[in-house]
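Heads up, one of the protein chains got dropped from this complex, but the rest are sitting where they should.
A and B label the chains in the order they appear, each numbered from 1.
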Amino acid sequence: MNKKKQHHLSYAKWGYIFILPFFLAFFIFSLIPLVDTVRYSFYEYYRSGIKEIGPTFIGLENYAELLKSDMVAYAGNTLILWVIGFIPQIVIALLLANWFTDVRLKIRGKQFFKIIIYLPNLIMASAFAMLFFALFSTNGPINSILMSIGLTDTPIDFMGTTFGTRSLIGLMNFLMWFGNTTIMLMAAIMGISPDIFEAAELDGCGSFRRFFSITLPLIRPILAYTLITSIIGGLQMFDVPQILTNGQGNPDRTSMTLIMFLNSHLKSRNYGMAGALSVYLFIVSGILCFFVYRMTNGGDDSAAKPRKHAKGGKKA
Amino acid sequence: MKSTKNKLGETILAYLVLIILSFLCLFFFYILIVNATRSHADLQKGFSWLPGNYFLENLKSVANDGSFPMFKGIINSLIVSSCSAALCTYFSALTAYGLYAYQFKLKKVAFTFIMAILVMPTQVTAMGFLRLMTNIGLYDSLLPLILPSVASPAVFYFMYSYLESSLPLSLVEAARIDGSGEFMTFNRIVLPIMKPAVAVQAIFTFVGSWNNYFVPALIIQSKDKMTVPILIATLRGADYMNFDMGKIYMMITVAIVPIIIVYLLLSKYIIAGITLGGVKE
Partner (left out) sequence: MKKRVVSLLMATAISASLLTACGGSGSGTANATGETGGDAAAAGGTEGAVVNIYSWNDEFRTRLEAVYPEVESTSDDGTVTKLKDGVEIHWIINPNQDGVYQQKLDEALLNQATAADDDKVDIFLSETDYVFKYTDADADVAMPLTDLGIDPDTDLADQYPFTRTTASDQNGVQRGSTWQCCPGLLVYRRDIAKDVFGTDDPAAVGEKVKDWDTLKATAAELKAKGYYTFASYADTFRLYGNSISEPWVTAGETTVKVDPQIMNWIKDSKEWLDAGYFDKTVKGQWNDDWNKSMSSSSKVFAFLLPAWGIDFTLNPNWDGETGAWGVTNPPQEYNWGGSYIHAATGTDNPQHVKDIILALTANKDNLIKISRDYLDFTNTVSGMQEAATDASFASDFLGGQNAYEYFAPVAENIQIAPLSSYDQGCVELIQNAFSDYFQGNVDYDRAKANFETAIKERYPDITEIQWAE
């Protein structure tokens, strides 16, 4: 009887209790610092030598100043670097996740491969970039291999060209993250009831169709998640290009990413400018994610109707 | 017939792709380990495919260097990373469940809010974070590296998506009828269902925290609290006399071992695919 009463009392308070720690931690560790950041974006506030200049209120001057700078070009660089890393990453990850979860495909040593692909993510990005830097240097081992098998006569100056540098950064991002994405997608595909696949099999559905008509739509939430986290990761791209290009985005600042730009302001302790840039970053990533979220959820606001999704998935 | 043929083609293709990728992945570990077995002088001269014979030397110099307490660093990193992973996955799952399974007034607001902060780059708040931690006396302490992981919007979102696709609310209702308390339901029923998601995110959080350099470099000051990435950076910043690339590679190698172990332990869960079948019904 008691229980019934409780049920009627509604469980709403539990919702609040369960989400409380998250919001508490967020307010203390992120919101207060964030407010600080936003506040300083309206100030002239930096270090000259070890002297502190400011803070002096200057309104939107930092924002205007940034629009005049090469910020847009850096945003372009970031986008390009992200795309050349992400496209192969998502394609390969989907392919692998599909293969790994396909019970009909007999691949020996599946376990082994599954474990291997995530390994590059375990190395620190900075250490990974150090290795790449050494491998692809003009007199480095990659060049000596290429020369010894006769692919080229003179050493290739990988990091001397825009194309070379960007490709290397893309390759590193791909290698570091495709395993991560694969695992995530695998977890998603494994969440799909095997009954569905069995039913599809009975209907004579081929691998290709099965993938596009069943797997893909069903893992859409996780796919959206992957896309969004990857966009955030892309926007935050820093370690790899920073180390590979000595922090200057060489050549000709064509591999300078937004966070490298932010970092150079933080390095000069330009809180005002860094704050304004952060706000821009925040807005841009917000807009991007909004679109992705909308797109992958087909305009359906899943926050409001989570039940429907879950049930739909189960019924299908 | 046709289908079998296709299968064969697909299998061959799968092997090919997997072998190439595995080669690429292992290649870097090979290079790292080869470099860890060579002396600084050898490394300076350039690259070699064959291991050197400095493995023990390098290991000894990493282990015995009192001014770079590597093993203390590994312990610190272990503490920070495991606590972060545990807190992060548990509370993200809890938050996701709270927003998924309950109906309450601020539900939509809370969800939208988390989605909005999801995109916030961490670097943005770094300076304010440092100031705050200094003011509340948490500077040079491991807590600021652990506690913020309670609020991880990205992990929350993952958990939420996972719940969406794998937790039927009827299961929760059933538990209630059986007289299970709300916390109990979460701990005993929901959490086990989420095991693969928790394992995945635990690994990612652990690795992310293990390799994090940015925040610890701001917060940590004393040697006995340094985590592995700061130690490596400190070593790289050592003066030209003590600058020893062999030692640095060895340190990176040593630093990777614990995460590989944790990874192998957790990966079992993912690979076993606990949720397949049963639990759903």
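The working rule: a residue touches a chain if its C-beta (ideal position, glycine included) is under 8 Å from a C-beta of that chain, and two chains touch if they have at least 3 such contacts.
All of these numbers come straight from a predicted model, not from anything done at the bench.
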{"item": "Chain not shown: contacting residue from A:Ala134, A:Met147 or A:Leu216", "value": "A:Ala134"}
{"item": "Touch criterion as defined above, residue of A:Gln111, A:Thr161 or A:Ser213 at the omitted chain", "value": "A:Thr161"}
{"item": "Missing-partner contacts on subunit B, residue numbers", "value": "40-41, 44-47, 66-67, 69, 217, 221-224, 230, 233-234, 236-243"}
{"item": "Where the missing chain touches subunit A, by residue", "value": "46-53, 69-70, 133-134, 137-140, 155, 157, 159-162, 246, 248, 250-253, 261, 264-265, 267-270, 273"}
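What we mean here is this: only the chains that are shown with their structure count from here on.
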{"item": "Euclidean distance of C-alpha centroids - subunit A vs subunit B, Å", "value": "15"}
{"item": "Sites on subunit A touched by subunit B in the complex", "value": "3, 7, 10-19, 21-26, 28-30, 32-37, 92, 95-96, 99, 104-107, 111-128, 131, 134-135, 139-141, 144, 175, 178-180, 183-184, 186-188, 190-194, 206-207, 218-219, 221-222, 224-225, 228-229, 231-232, 235-236, 238, 259, 262-263, 266, 271, 274, 278, 281-282, 285-286, 288-289, 293, 302-304, 306-307, 309-311, 313-314"}
{"item": "Sites on subunit B touched by subunit A in the complex", "value": "3, 6-7, 10-11, 14-15, 17-18, 21-22, 24-26, 28-29, 31-32, 35, 46-47, 49, 91-92, 94-95, 97-108, 110-112, 114-129, 131-132, 144, 147-148, 150-151, 154, 156-158, 160-169, 176-177, 179, 182, 186, 196-197, 200, 203-204, 207, 211, 213, 229, 232-233, 252, 255-256, 259-260, 263-264, 267, 270-271, 273, 275-277, 280"}
